[in-house]
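Removed from the display is one protein chain of the complex; every other protein chain stays in position.
Read from first to last, the chains carry the letters A and B; within each, the first residue is number 1.
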Amino acid sequence: MSMNTQGRPTAPAGAALGEQRKTFTGNRALDMEEPLLFELGHWNICGVDLDEPEEFSPRLGNHARQSEIALPAFTEPETMRHYVRLSRMNYAIDAGLYPLGSCTMKHNPRLNEKLARLAGFADLHPLQPVSTASGAYELIDMLAEWLMQLTGTTAVAMSPKAGAHGEQCGMMAIKQALLARGEQRSIVLVPESAHGTNPATAALIGYKVVAVPARDDGTVDPQAVADKLKEHEGEVAALMLTNPNTCGLFEPQVVEIANLIHEAGAYFYCDGANFNAIVGKARPGDLGIDAMHINLHKTFSTPHGGGGPGSGPVVLSQRLAPFAPLPFIRRTDEGLELVENTSQLVEGEQPFGRMTAFHGQMGMFVRALAYMLSHGSDGLQQASEDAVLNANYVRVGLQDLMSLPYGEKPCMHEVLFDDTFLKDTGVTTLDFAKAMIDEGYHPMTMYFPLVVHGAMLIEPTESESRASLDLFVATLRDLVISAKEGDTSRFEGAPFHAPRRRLDETAAARKPLLKWTAPTAG
Amino acid sequence: MSTYFTNDHEWIQVEGDTATVGITDYAQAQLGDVVFVELPETGKTLAKGDEAAVVESVKAASEVYAPLDGEIIEGNEVLVDEPAKVNEEPEAGAWFFKMKLANTAQLEELMSADDYKAFVDSL
Partner (left out) sequence: MRYLPLSDNDRAAMMARIGIDGIDELFADIPQDKRIKALESLPKRKTELEVERLLSRMAAKNSAAGDQPFFVGAGAYKHHVPATVDHLIQRSEFLTSYTPYQPEITQGTLQALFEFQTQVAELTGMDVANASMYDGSTGTAEAVLMAHRVTRKKKAVISGGLHPQYREVVEGISAQLPGASVVALPADPYGTEDILAQIDDDTSCVVVQSPSFYGQLIDLKPIAEKAHDHKALLIAVFTEVVSLGLIESPGVQGADIVVGEGQSIGNALNFGGPYVGLFATRQKYVRNMPGRVCGETVDAEGKRGFVLTLSTREQHIRRDKATSNICTNSGLCALAFSIHMTMLGGLGLNKLARINHHNAVKLADALGAVEGVEVLNKAFFNEFTIKVPADANDVIEALAVNGVLGGVPVSRLLPDQPDVAQLITVAATETNTQDDIDAYAAALKEVLA
């Protein structure tokens, strides 16, 4: 026979597994280290092909740049490699369950990305003649219509750039409405469980924040609101309430609260961050809400992008509609009309001003509308039901081992646990979260809301399959059992398998190093 | 020279009409690693309870209040460069500011060391 002597073993049989070895590069197979662009880049090239302009006399006066721009460049393949390597150090929805409570990390359909990139939307200038962009105004108006229908409101300010910006918009509209009545009120009521942007926004626009205590069951007591209204009679401009609230509960007495607020001549601002729980189930307008921002990047799935961009249109009740900021689109018998400055106003329109240059986050509008059209009214309702079902499925799977601060009752689209179950285990909420990383999960929102100790807020969203939830629940159960059995080593140093171990945030904050600086010689 | 305490976890050392103010060992332990201290401006007049300084850890920021009426006469600049001192020697070198008291009668409203110890034990 002829024998091929190049044959080699293909099974690991016989080979000792041995211990993990240190590698020369610091890489571990697919886990690769990546230096900073400033350490790798070339200082004398340009990675984009640009033709040298012909000789000409510049017309820069005496303003030409004399200082160097000390920034390196990569060629195209190096650029790809740098960012692909960086990307692989990130957790993402597309890679796994991302149960970050209050953030609604749901699937981001790629159809939406494709449509937002159509030249007719992406390659469109905000100030090109209105007559050349009628499709854009039509799209904005159609999205506005969907938002008004879904919320049961009569107007919407489209321009705010994100949720907090939307809050600011809603509160400025409220201030303007009070001014139009000849009133200047100084106080905004904010429940303790509120998202941090609520008090920050109220303070930003000059209001004094008065906290409303939470009831033992995590909801707001109308009596507490009434007390505060009485204590500050005639001074309260608005109540800012998140509903469903940050404990994952629908405020059962929201209508009574709304009535109290209105009787006191104040306005009801609702933080719509958790709208995903109730789309197609209830309309905020019917609950008595005067203004609510909608985070398109949460409820309507525009990508979170590593921290943005967001988009925060604000729906407004009849009472606030006249005060919506510029620009807006007016519906007339002849069609849509862009109103972008005060000279175009007609009687009754009293905008408080402008939130931003141009028209808002058009790129996000396209994505959100594509999402809504794809789901349809039936699909949106189903999505909310599934989001709530998934959260309750997780709750029921964990409630015997973990601790629910408000008892075993249904939650909305997110479930809140506190750290009572970790008492005397030596494991903290933070340790627990970091151990989840080793198991391949992004941790839930931790230490928020502030009203419970060591909070863990889990929002699975409707994008998870039952099998995915089953594995998630089983994993968390396994972690809880480890903690209770005293296996602290699984937690204390975690994560063990992530691209980085725990990072020293104290050192980072004490001596902030916020940019790369060239190493000095020696 | 005598030392007083407040239920906001501040200590006040008084010499004549000059008070030196800092945060207690209990407070620094609750805050965790201190990363930044913001001091009041010298010459600023404060009423009891006014915000005087800010002390920050990685995840929390807390106000240090003026424990008594008075005028700020000095801030401890060392803390600006070495905030860790607040953790290391809270009731000694890491004082926050000195103030000239406007009304020494207010001292009677403060806690003694024993009172404060009992207060902390009750938390």
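The definition used in the following text is that a residue touches a chain if its C-beta (ideal position, glycine included) is under 8 Å from a C-beta of that chain, and two chains touch if they have at least 3 such contacts.
The structure displayed is predicted, hence computed values, not measured ones.
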Just one of A:Glu19, A:Asp51, A:Glu347 or A:Asp424 touches the chain that is missing; which is it? A:Asp51
Of the residues listed, A:Ala144, A:Ala164, A:Leu229 or A:Leu404, which one is in contact with the missing chain? A:Ala164
Touching the absent chain when the full complex is considered, from A:Thr79, A:Gln350, A:Ser403 or A:Thr428: A:Thr79
Check the options B:Ala61, B:Val78, B:Ala92 or B:Ala118 and report the residue that touches the missing chain. B:Ala61
Any idea which of A:Ala226, A:Leu401, A:Leu471 or A:Ala509 touches the chain not displayed? A:Ala509
Which chain B residues would touch the chain omitted from the figure, given the whole complex? 35-36, 38, 56-61
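What we mean here is this: only the chains that are shown with their structure count from here on.
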Approximate Å spacing (C-alpha centroids) for the pair chain A, chain B: 38
Per the touch rule, the chain B residues reaching chain A in their complex are 33, 35-36, 56-59, 83-84
Residue numbers on chain A that touch chain B, as the complex places them: 447, 505-506, 509-510
